[in-house]
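Up next is subunit A:
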Amino acid sequence: MKSNNFVKLDFYTVKPYFKSMMFLPVIALIIGLVMKNLYFMIIMIAGYSWMISTYPFSIGEKFNLDVMYSALPGSRKRIVNARYLYFILLYWVAGIMSICIAYVVHLLTGLEFEILQGILIVISVFPLASLIAGIFYCAMFKFGYLKARFVNLIPIVLIFLGGELLSTFVKESLMDIDQISPAFIITISIVVGILILYISKIISQKIYQKKDF
Partner candidate 1 sequence: MNIVISNTVGIPIYQQITKQIKDSIFSNDVKEGDMLPSIRNLAKDLRISVITTTRAYNDLEQEGFIVSVQGKGCYVLPQNTELIREQKQREIEEYLQKAIDCGNAIKLHKDEMIKMINILYEEGCNE
Partner candidate 2 sequence: MSNAIELKNVNKSFKTFSLKDISFSLDTGFIMGFVGQNGAGKTTTIKLILDMLKLDSGEIKIFNKDHQRHADVIKEDLGIVMDKSYFVDEWTLRDVEKAMSPFYINWSSLKYSKLLKDFGLDKNKKVKELSKGMNMKLMIAVALSHDAKLLILDEPTSGLDPVARDELMDMLREYVLDENRSVLFSTHITSDLEKIADYVTVIQNGKIYYTGPKDELLEQYALVKGGQNVLNDSLKKLLIGLREHSVGFDAIAKRDEVKHLKNIVTENVTLDEIIIRIEKESRKSEK
């Protein structure tokens, strides 16, 4: 797919900052251990993936990358498309990574953790993450990172404040409604998440297409 190059570019943009971002999962891990809730750790990592997904915007603005993007072959639509793909990739990679870490920690410390539950949490939080990403990507494409950035903190704050509640809630509601097949939950979550991102993408593309740099 032609957006590939821009997705790679987003990762390349963020690459120099990866090392300094490594401490984030570590913090999530520590907090998860402290709170004895590995599921919370998973949600924290999901939150961090959201943070990293805004980096192409912040870095782009800081280094005047608009010029670079304008020079490269590839329509603005494609650039926007790639940014959403980048988010999806980040979220799922973070999700898988966090499940793996949680499992290893579970083996080492005996703290409660079931892979299936972990997977279900990652999947069922996806629509929420997509909603947040969807709204704020539109804001960032429209107003630029600097002006929209305060909204970047909201998910982090929300997660810190409500993350534990959320993870417990999701876990328990999943157990309550286990007459509904996991397959159904998985499908609905993914479909809703993708749908939200798709709508957001269309709006962002319209915004970005008209933008003056």
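Operating definition for what follows: a residue touches a chain if its C-beta (ideal position, glycine included) is under 8 Å from a C-beta of that chain, and two chains touch if they have at least 3 such contacts; residues count from 1.
Quick note on selection: all candidates are chains of the complex that A comes from, given by their letters.
Everything quoted here is computed from the prediction, not taken from an experiment.
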Pick the one that touches subunit A in this complex: which of 1 or 2 is it? 2
Interfacial residue positions of subunit A with respect to candidate 2 in the complex: 4-5, 8-9, 12-13, 15-17, 59, 62-68, 70-75, 210, 212-213
